[in-house]
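Yeah, one chain of the complex is gone here, protein chain that is, but the others are all in their spots.
Which chain is which? They are A and B, in the order written, and residues in each are numbered from 1.
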Amino acid sequence: MIQAALATGLVGLSAWAVATFPRSVVVFLLFQGSLLFVYLARIPRWLRTALLALALLVLMPVLGHFNGYYLEIATQVGIFVALALGLNIVVGLAGLLDLGYVAFFAVGAYSWAIFGSPHANIMFGGGFPLAPGWFYAFLLVGLLLGAGTGVLLGLPVLRLRGDYLAIVTLGFGEVIRVLANNLDKPVNITNGPKGITPISRPPVPFDVPYAEAFYFLVLLIVVVVVLVNRRLEDSHVGRAWEAIREDELAAQAMGVPLVRSKLLAFGCGASFAGIMGVVFSAKQVFINPESFTFLESIGVLAMVILGGMGSIPGAVVGATVVTVLNLQVLKGFSLWLNELKNAGVVVLGYNLADLPTQLEPAKYERMIFGAILVLMMIFRPQGILPVRRRARELGTP
Amino acid sequence: MDLPLLVGIFPQVFLDGLILGFMYALIALGYTMVYGVLEFINFAHSEIFIVGAFVGVEILLGMRAAGWLEALPWPLVLLLILVAGMAGAGLLAVSVERIAYRPLRGAPRLIPLISAIGVSFFLQDLIRLVESIWRNAFNLVYPTMDALNHRFELTETIDVSVKSLVVIAAALAMLWALHALVNRTKIGTAIRAVAEDQAAASLMGIDVNRIISLTFLIGGAMGGAAGVLFGVQYGLINPYSGFIPGLKAFTAAVLGGIGNIPGAMIGGVVLGLLEAFAASYLSLLTGGAFGAEYKDIFAFSVLILILIFRPKGLLGEIVRERA
Partner (left out) sequence: MNRYLVRLALVFAVTVGLAALLPASSLEAQASKGTIKIATQSPLSGGQAALGEGIKLGAQLAIEKFRGGLEKRGFKVELVPFDDQAKPDVGVANAKNIIADKDIMVVVGHLNSGVAIPSSEVYKEVNLAMVSPANTNPVITDRGYPNVFRICGRDDVQGVVGAEFAKGTMKVKSAYVIHDKTAYGQGVAEFFKADAEKKGIKILGFEGTEEKSNFDPIITPIKAKNPDLIYFGGIYEQAGPFFKQAREKGVKSKFLGPDGLDSSDLVRIAGKAVVGMYYTSVAGPVSVYPQAKQFAEEYKKKFGKNPEPFAAQAYDSAAIAIKALEAVTKTGKAPTRDAVTAAIRDVRHTGITGTVEFDAKGDPKKALYFVLQVAGENPEKWSDNKEVKRLSIAAPPVKK
């Protein structure tokens, strides 16, 4: 009861705070934290659902109105949540280490980028871009393309185990990126490093502004992905994946179809990336191969492991933490230091305005990010929200 | 197609590929040794490698400022920076293991991987921070030593420089030393025992932690040596230049059969040759339709093919799958 009141209060309070201080990063973090609290608190299920729905469906867009930056963060968080959930199936559930996951994202993104922009005219003569309405059809195309590429990659590499698989997926990811970077000759398919622009945006009902529209679209996809994930996890396919992860030989002996299960894992995981790729390309209006580097794959992998491998809420929280840390907390921190510097604040007798440019805070965000990754792993190796069974296995000291 | 041209450059391309391959082989050793013992990918090895290169260039620049660079004979200078680079990188590898990996021993095997990624990010920008305060520079240039740049013209189109020969000689010497160490000494036996079964090794009275530290020291030192040779051969380094060679070397280690020391060497050389031939010949053979930019695709495609037919790498891995 106390928790219910607390949870409701917190959401309300922090939302009010964001509306009052739209520029304060900390207050927005408080809002995000209150959502986590709602998820973890012991409150009736209907209240939890209602509060989360209220926060995500109503409060977030309203707050986004006060500061569009937050809505952008929320949208990007959503995109990465879907990616993390997809990779979670491959790495977390089926235990197949995939280091080239972003390739599927790229495939989805390029599918809409090519046909949703005048670029396709180069190959097919005329008639492009397709009408913006096709975007919704391409969500499906992206999904199928992603799944298809996943299965294609899966086919030849099924014999490989562990890190051999990892290195082949890494190679595959690089191959896709380099192809995207080079296929402007002999036939111009991807326009190479110059990228493709302008990519059409989908028509939106009721004249909702694009920022909000993309937020809702991403949210919708994330909700669907989460639901699919939960169904999969409890289905016999999901159990087969976990069995393969724990012991491939034993699983095979128990009659788990290895080939089919693994292909399914690759296909499912990749399809989420494919669909998000389509959304990403429409949202960005412009894409080029720089968005699909190996580091992006590593970033998504870090989200999955940080959140807790094999755990759906873990993947959601992991993606949120990494994205928010990277786009908001570290940026906010260095901006804050910059303000102190500009204001000439004196700390311990040292005027910050004299700080040499070598120590410019904005330059060292990635360094701090790296340190945080190490610390998190040392102090919480099972991830932020681990699967309960795994948490028991590891035994939190 | 210009057949005499294609044939004419063949030996030169082969030689270039060989040098690159030995470089990869040296870096790959660091991955393979750590993997053999701990079964985890030391993602931060590429930064350990580049730290070796930075130690080397700092000493060279210091010596040049003091005027010793011209005064001392070049083999001595080279030996000195090699040893210093190995020491610096080796010690760094040991401390990274102590701080970021040891507390995670026993956790699922992907956990230390993320820690290693964190270390990699951290080290990249740490190197940059230190260098920007110390030299206010981003790119550092290896001072040229004229004796090393001397070239022997074998034919009109083929030549080889002293430094290339040095790279090959140094790599071979170090690979031989490592092989001897692992297979013929007591320490080597201990390392192999720990790789086989940590618990049993510790029952036999082997200090597992010390052996693991030692593994990191050796692997790091090999990486450091590769870093110095990389700097001498190619001339320019920055805090991020370790990343790509590191990735390639890791690929080479897997290609040869991870955990397998001769495998790392073979894998490195094969990858180096593949890359060199792809970069030189693709454009010539396809009339410019596909060029050097496809060399990585070519290398990775061959890698995938090899792994499909030999799923345990060229020489097979030595580590058993742990139940």
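Going forward, a residue touches a chain if its C-beta (ideal position, glycine included) is under 8 Å from a C-beta of that chain, and two chains touch if they have at least 3 such contacts.
From a predicted model like this one, the values you see are computed outputs, not experimental measurements.
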{"item": "Touching the absent chain when the full complex is considered, from B:Glu70, B:Asp159 or B:Asp207", "value": "B:Asp159"}
{"item": "Residue touching the undisplayed chain, where the options are A:Leu97, A:Val225, A:Ile287 or A:Ala315", "value": "A:Ile287"}
{"item": "On chain A, residues whose C-beta touches the chain left out of the figure", "value": "3, 10, 17, 21-27, 29-30, 33, 36-37, 40-42, 67-69, 71-73, 76, 178, 181-182, 192-195, 197-198, 280, 284-288, 290-291, 326-328, 331, 334-336, 338-340, 342-343, 357, 360, 362-367"}
{"item": "Touch residues of chain B, complete complex, unshown partner", "value": "5, 8-9, 12-13, 16-17, 19-20, 125, 128, 136-139, 141, 144, 149, 151, 157, 159, 161, 230, 233-236, 238, 240-241, 243-245, 275-280, 283-284, 288, 291-293, 295-296"}
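In this section, only the chains that are shown with their structure count from here on.
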{"item": "Rounded Å distance, chain A centre to chain B centre (Cα mean)", "value": "33"}
{"item": "Touching residues on chain A, where the partner in the complex is chain B", "value": "91, 97, 156-157, 159-164, 166-168, 170-172, 174-175, 178-179, 181-182, 185-186, 247, 294, 298, 301-302, 305-306, 309, 356, 358-359, 363-364, 366-367, 369-374, 377-378, 381-382, 394"}
{"item": "Chain A partner contacts - residues on chain B that touch it in the complex", "value": "35, 41, 99-100, 103-104, 107-108, 110-115, 117-126, 128-129, 132-133, 136, 247, 250-251, 254-255, 258, 289-290, 293-294, 296-297, 300-301, 303-304, 307-308, 311-313, 321, 323"}
